[in-house]
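For this depiction, one protein chain was excluded, whereas all remaining protein chains were kept in their positions.
To keep things simple, chains are lettered A, B, C, D and E as they appear, and every chain counts its residues starting from 1.
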Amino acid sequence: MKIGILINEGPFTHQASDSAYRFTVAALAKGHEIYRVFFYKDGVNNANKLSEPQTDDRNLVSLWSELGQENDIDLVVCVAAALRRGIKDEIVKEGFRISGLGQLVEAGIQADRLVVFGD
Amino acid sequence: MKIGILINEGPFTHQASDSAYRFTVAALAKGHEIYRVFFYKDGVNNANKLSEPQTDDRNLVSLWSELGQENDIDLVVCVAAALRRGIKDEIVKEGFRISGLGQLVEAGIQADRLVVFGD
Amino acid sequence: MEEFEEPGPEIVKRFMYVNRRAPYGTIYAHECLEVILVAAAFDQDVSVVFVDDGVYELKKGQDTTDIGLKNFSKTYGALDDYDVEKIYVEKESLEARGLTADDLVIPVEVLAAKELGEIMAKQDIVLGS
Amino acid sequence: MEEFEEPGPEIVKRFMYVNRRAPYGTIYAHECLEVILVAAAFDQDVSVVFVDDGVYELKKGQDTTDIGLKNFSKTYGALDDYDVEKIYVEKESLEARGLTADDLVIPVEVLAAKELGEIMAKQDIVLGS
Amino acid sequence: MKTMLHLINKSPFEKNSLDSCLRLAQSGSSILLIEDGVYAAVANTEHAHRVAARTRDLSIYVLGPDVAARGLSDSPLIDDITVVDYEGFVDLVAEHDANQSWL
Partner (left out) sequence: MKTMLHLINKSPFEKNSLDSCLRLAQSGSSILLIEDGVYAAVANTEHAHRVAARTRDLSIYVLGPDVAARGLSDSPLIDDITVVDYEGFVDLVAEHDANQSWL
């Protein structure tokens, strides 16, 4: 089954990104395809490569980047939400790409399911 | 009177930073001293100089930066919260400085009032 | 309506946008509206719902001059230009806030929770705020 | 206690940290604890309060292995090492959640809302989460 | 006796912040409703009676700019609630010995 994911909150402040990450890992393990992960609202902060949590904490930016690249997942950061919040190409982690809101709507159309994680 | 301000949320997502800004402007207009503005939790995102809102929207990062420099206000970004969220010197707007949580406690001790804006 | 359940080559899905937040205190209402306006350009079956504090997004007379945020309440009027015509407001949410449809910036269909719940249950994609 | 009302050269103020959020769903509880541990190094009169979902921060038996977040509940035990001894939990909040002081990771003073409200009203600085 | 100013910025329909504040606030203290908290100042809502019941033992204020932003300038407010602007907000902070934000 093709599953799309929408993440509306940044890393750390809300559990949304953690929950979405674990859901995504479990979905891949069960053989599902992740059609796209779309980062909207504060979710765009998940792509900030300058993020440097304490060494005993999880690094969500790296986790998403690695998961995306290893499994060829399309990680899309909303350009409008990102500009407002200062998430620009120069600080976007590899594996993420910046694009428009149409990519979210398209994920809703093309995927069999869309699951929303937020606050 | 010396007033300290604590901001716990980033720009745009919550009204906290807007409310704090307007409160600060009003306090200065009434002759109060702003002892310090401390940016904690997602509040550290108020210092991200890459923020580029639409042209008809307010730019809170610039507003704080200008207000701070014009009135010699100490704008302090919490280092622990900032590292986690990827707010580092290379993207910190002029007028802000990164320092420790002790600066918040000290503001509580030294200022006559501390007002908290958050979610 | 069975043909919508198994989308064919030209997929048409039922998209519902559920607004449950007050405006200005948070950006959720505003950024949800941005999605709706983009979504309207796709040929899908779009409906927009206002429940809980979401009904406050439509309150007439908003004037944000003194808080410095953009007043986006007038943008809801553009939904009609974008052919978004299914706009539902929950009756119970209005009543709890002492409001009626006359207090709102656009014409809406007011539905009791029971009827609204039935419509929600038929959607393919529900995006909440 | 009048001498605390007008701090002299060696200022000692009453700082109260009010925890009202559950752990893990948001970072508020965790980052509030970080402030408390820093604040403890200053020679101030510190108290820590748990009301509403904040009482869940202290629930025994937390195991975050399968959600990937740090379990910080054991850190509350360090409050005693930092000489933070005024730790209050609201009785009404515990009862609403079917909890008692025995369910909590550290010893606390359980106070009814009325008594807790009186203590809150005497603070100089209240930092909530 | 210190004087305390309580700040509420959450809708009473959405979150429990106002409930907790009303439960713990001492008689004689003040409340200022800001941001989405201003909905608690409006008459004829589901929550109005709970706020109205406390206007005798608490001084309740609401931030006018937030009221106007939300289209409530012409809506009847609960009796005995005072509207202030940002300068009034500053005055309230200065006049009270301490303040507490119920987030």
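Just so we're on the same page, a residue touches a chain if its C-beta (ideal position, glycine included) is under 8 Å from a C-beta of that chain, and two chains touch if they have at least 3 such contacts.
Quick caveat: nothing in here was measured; it's all calculated off a predicted structure.
Considering the whole complex, the residue from C:Ala22, C:Ala40 or C:Leu116 that touches the absent chain is C:Leu116. Only one of C:Asp45, C:Glu92 or C:Glu109 touches the chain withheld from this view, namely C:Glu92.
From the options D:Asp52, D:Glu90 or D:Asp124, the residue with contact to the chain not on display is D:Asp52.
Within chain C, the residues in touch with the undisplayed chain are 5, 18, 20, 51-52, 90, 92, 113, 116-118, 120-126, 128-129.
For chain D, the residues touching the absent chain in the complete assembly are 21-26, 52-53, 56, 59-67, 69, 71, 73, 96-98. Against the chain not shown here, chain A presents residues 1, 3, 8, 15-16, 19, 22-23, 25-27, 29-30, 32, 113-119.
Convention: only the chains that are shown with their structure count from here on.
Counted as hops between touching chains, the shortest connection from chain D to chain E is 1. Shared contact partners of chain B and chain C comprise A, E.
When you average the Cα atoms of each chain and compare centres, the chain farthest from chain D turns out to be C.
The greater number of contacting C-beta pairs, out of the two interfaces A-D and B-D, is seen for B-D. In whole angstrom, the spacing between the mean C-alpha positions of chain C and chain E is 29. For the pair chain C and chain D, the distance between mean C-alpha positions equals 40 Å.
Distance between chain A and chain C, defined via averaged C-alpha coordinates, is recorded as 25 Å.
Multi-chain contact residues of chain D (touching two or more other chains) are listed as 27, 124-125, 128. Of all residues in chain E, those touching 2 or more other chains are 9, 35-36, 65, 85-86, 98-99, 101, 103, listed in ascending order. By the contact rule set out at the top, the touching chain pairs are A-B, A-C, A-D, B-C, B-D, B-E, C-E, D-E.
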